[in-house]
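All protein chains but one are shown in place.
Our next item is subunit A:
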Amino acid sequence: MELDDLRQRWRQQPTEPTPPLTSEAMQAYLNQAANSPLLRIRRNARYEAIFTLLLLPVTAGVLLFVRETYPRVMALWLMLVCVGLLYYFYHKLRALDQLRPTAQALQQQVIQQTAGLRHLVQIYYRFTMLTLVGTFGIGLVMQALRFARNEYGLKLAGMLIVLLAAYALIGWFTYGLMRRFTHWYLQRLYGQHIDRLEAVLRELGA
């Protein structure tokens, strides 16, 4: 039997008995949809964004009312991280919006979804690595300044070399670890879906 034979009877085949849709049933569908994976991810992203927003006045408070330099520098850094996170959440919510199936042609829909997710993954990865480098950099500078306040001459130079070596070693190790973890995490989070979408695009001949 060929596809043409099936074509002749395809639309005549009986379908599963489904009760006609009513406004009440539609409302029930909408209520159930609140628990869909996409909406749950969206809801979580919104909560994370709100939490990040709430952190901003806390960091501002530290900046305004604390006298010591180290907490103030870290608060400033945390504030920058929060701003970066908000930028990430903005893109995350946009990408999640794009994941909703629309009435676009399949290829357009998949291209848009893939681009949105790729962009999101890129932001997340860069932001994570930048945050790590920044945190280590600040820690190094602050520690070096602390040494410089108490020590002089050769002893200070020795301590700075040891400090630099320790930071370089731990930084290199942590960077590598974080890089792997971030790759794994992103692959787990979005990678499989992106791979699937890319396979669809390849098949459509894009």
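Here are some notes:
Here is the rule we use: contacts are C-beta pairs under 8 Å (C-beta built on N, C-alpha and C of every residue); 3 or more make two chains touch, one makes a residue touch a chain; residues count from 1.
Throughout what follows, contacts and distances are computed from a predicted model.
Matching "Spermidine/putrescine import ATP-binding protein PotA", "Response regulator", "RNA polymerase subunit sigma-70" or "ATP synthase subunit b" against the UniProt entry of the left-out chain gives the name "RNA polymerase subunit sigma-70". Across the entire complex, the residue among A:V83, A:V141, A:A166 or A:L204 in touch with the chain not shown is A:L204. Only one of A:V66, A:L106 or A:A165 touches the absent chain when the whole complex is considered: A:L106.
Although one chain is not displayed, its contacts with subunit A can still be listed: residues 1-3, 5-7, 10-11, 13-16, 18, 20-23, 26-27, 29-30, 32-33, 36-38, 99-110, 113, 192-193, 196-197, 199-200, 203-206.
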